[in-house]
Structure formats: C-alpha cells, structure tokens
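Note that one protein chain of the assembly has been removed; the remaining protein chains are unaltered in position.
Showing chain A:
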Amino acid sequence: MIYTARGDEADPRLGSDVMSQLPFRAQVASALGRTAATLSRMTGRGDGSVIGGRVGLVLEPDLLRKLAQDRKLVLVSATNGKTTTTRLITSALLELGEVATNAFGANMPAGHVSALSQAKRAPYGVLEVDEKYLPDVLDTTGASVLCLMNLSRDQMDRAAEIWLLAQKWRRAVAGKPVHVVANCDDPLVTWAASTAGQVIWVAAGQRWKEDSWCCPECGGPLDRKDSDWACRECTFRRPQPHWVLDHDMAIDPRGQRWRLDIQLPGQANRANAVMALAVVEIFGVPVQRALPKLAEVRSVAGRYTTVERDGRHARLLLAKNPAGWLEAFDVTDPALPIILAVNAQGPDGRDTSWLWDVDYRILRGRPVFVTGERKLDLALRLDTAGVPFQLAGDFTEALAAQPPGRVDVIANYTAFQHIRTEFGRAE
C-alpha cells in the first residue's frame, strides 16, 4: 500500500522498524503530529499533512533527520511538475516495497515529517520539495537521489528569484554523495546540477524558454539549435544526455526506445515520466517494470480529473505560472470551450502581472469564459490579446453557461482548490 502524508491509516501505536529506533522524544513528537493531522481532517481543515508536521517539528527539530535515517530517499524539485513526478516515481518504486511520500503537495519540512512518520516501515521515500527548501532538506535527510526538472519565473512576491535559487541548489549538491537526475534541456537546472559528483542527464524538453536566454555562468547569450544550447562566451553548454524524450518515446541510456503509453496528458507529463524512469532505474527498477506502473496514474491531487454537473464534464488543469499555462494549453482540446479561473491569494502570488507573460492568442476561436477573484485582470489581458471572452461570477456560473458536454478548465492554485472543494475533492 501507499502510505501518505494524509494519514488515513494513522496508527496511534508507536511501533516497529523505523519508529522503534527513534529516541523517545521523537516518537512522542511524531505520534502527536499524527494526532493533530487526524484532528485537522476531522475538523475539515484540509488534508492534514501540514498541520501534523508542524506540531512534530516544534517538539523535535531533529525529527526529520531521524525519520529519514536508514531509508532510501528521493527528493523531487522544480518550478512545475513536482507533485506529478513525485507520484510517478512513487508508483514505480512500489514495485520494490513500501514507499513514504507527501502525495498531497505538502512540500516543506513539516510535510516531510508528516509523510515519513505516517509510513514507519517504508524503506523508500519520495518527497516533493519546495525549491527554496531543497538545500536544507537535502542536508537534513541525506537523500540519495535528487530529481531536478525545471526552473522558471513563478509568483515573485512569494517565490525566490530563480538565478538565486539555481545558485543555492548548485552549492547544495557540490561535493555531496548524491545521485542527481537533472533535465539538461533547462540551462538553469543544468548549471545547478553540474557541481554534483554523479549526474544522470535527461533531455526532457523545455517549452518555456523566456527565463533561459542568458548563460547562468557568465551572463553571455545562449545560442540554441533545436534542443541543443551553448554559451557564446564561455564553455558552459548542454551536456550529452543519458536519457532522451523524443515526442512520445523515451530513449534509455542503452539506446532502446520505449513508447510512453501513459494516461496523464501532454508533453509536460511525458517529460515527468522520463525523469521518473531515470530515477527508478537507479533503484533497480527497469523500464519494462516501471512503465506499466506509470501508466496506472490517471490524476494527481485532482489535476486532470474530470468533474461533472448537469451533463457538463469539466476537465481540471492546474497552472500556477506562465510556464504552467503553456503546458496546460498543450493539453487542452482546441475544439472545446474553456473556462479560465484566476485568484491572487497568498499561495497564488498576489501580483497578477504574470498574466501578461502568457500568450493567450492560442485561445482565439474558442468560447472562453473568465472567472475567479481576479477575473478583471484576465479580462483586460484577453482584450489586449484580441481574444473574445465572457465574464462569469464564479465557476458554477461559468459551468452552467456551457452546453452539455465537455469543457476544459485552467485554474491557478486557490481557484483550483476552490473548484475541487466544491466538487467534494474527488480524485
């Protein structure tokens, strides 16, 4: 079974294996954390994963280190795709045994504590890690594998600046005995990973290029030809990939081609899948065993799920930043109407300026409905792009305005969670 940070199986006993090796204070802290998580769920405050971990961390700062000991851990970080990739890696690693994972995106240390203490016997752990926390979490857990996928502009009033982030990653992996699996089509990620002793390079593609026209090493221009890139002014260039994503085929380090027959849609998810294949091969799961497990994943924390009301079937896509919107457009069906929902609460970033980095002209010709707390920002943006649209008071109203049948929905973080809550958080 999958043990998750959600803690549906929360077990009040302080039991065997990993837990029994913890000092008494850590055991109590961990058990209290789980109780808090259960309470949080019972009172309807959420998945319970973060609140449980926070209680645990207050009581025992070393808890994460102790919970991580003697496990084989993978840390997954990126601007986009980390929740999905965490899920894909977990799915394949289950071939080997139990896996602890923060499957619900609680990606800071509190969430990691919560995830690991829910799965006391699991010899494996796959943790999604917030980009800013990666150096600390790597230090604390001593994880054996890092999976680094992409870095692009995110909500600037809360996220760190990406050149600075890449530099921190670079320092964090330098000289560490960690296996890094990194996307060499992203120059910033490549720069960050290249100080590590062992790197498996994956040519996983890069759709959003607006944040990597300059060399992170010297600031010179990067020349690009197809997927290759090289600095015009210094020696920094794309390394030779071990794994390659070629449309819907993964090419492994031995040159063998594998069709990525997965249910998750779009090129971004095929990129996530090839990263996952490279990670699990390090643990000894061969492609032929891993691929069928990746194919079983249909939706991740509500992403790509379809919700239904009165004959309207809405497929939910989450997009939190310009690169994410580009990926979402790749997945949408141009023949369908589309609902766009944008909020600007804390987790979304309160500055909506990023809407102007997204090229919406691809939506011309489709019926477009605009909703969310910041629908007027989006309205002006679409008007400027020459994309006709209709305003809707909320998501329910936008859905009711559709003819029966299918519709695509792209929403940013809290707008997406709002829709999920309204439809019962169905997976």
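Heads up, the rule we're going with is that contacts are C-beta pairs under 8 Å (C-beta built on N, C-alpha and C of every residue); 3 or more make two chains touch, one makes a residue touch a chain; residues count from 1.
Simple rule for what comes next: contacts and distances are computed from a predicted model.
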Protein name as given in UniProt for the chain not displayed, "Lipid II isoglutaminyl synthase (glutamine-hydrolyzing) subunit GatD", "Ferredoxin", "ABC transporter permease" or "Xanthine dehydrogenase family protein subunit M": "Lipid II isoglutaminyl synthase (glutamine-hydrolyzing) subunit GatD"
Per the touch definition above, residue among A:Y133, A:W258 or A:W356 touching the missing chain: A:W356
Hidden partner chain, touching residue among A:M249, A:L336, A:I362 or A:A379: A:A379
Contacting the left-out chain in the complete assembly, out of A:L96, A:C214 or A:I362: A:C214
On chain A, residues whose C-beta touches the chain left out of the figure: 153, 156-157, 161-164, 210, 213-214, 219-221, 232, 350-357, 376-377, 379-381, 383-385
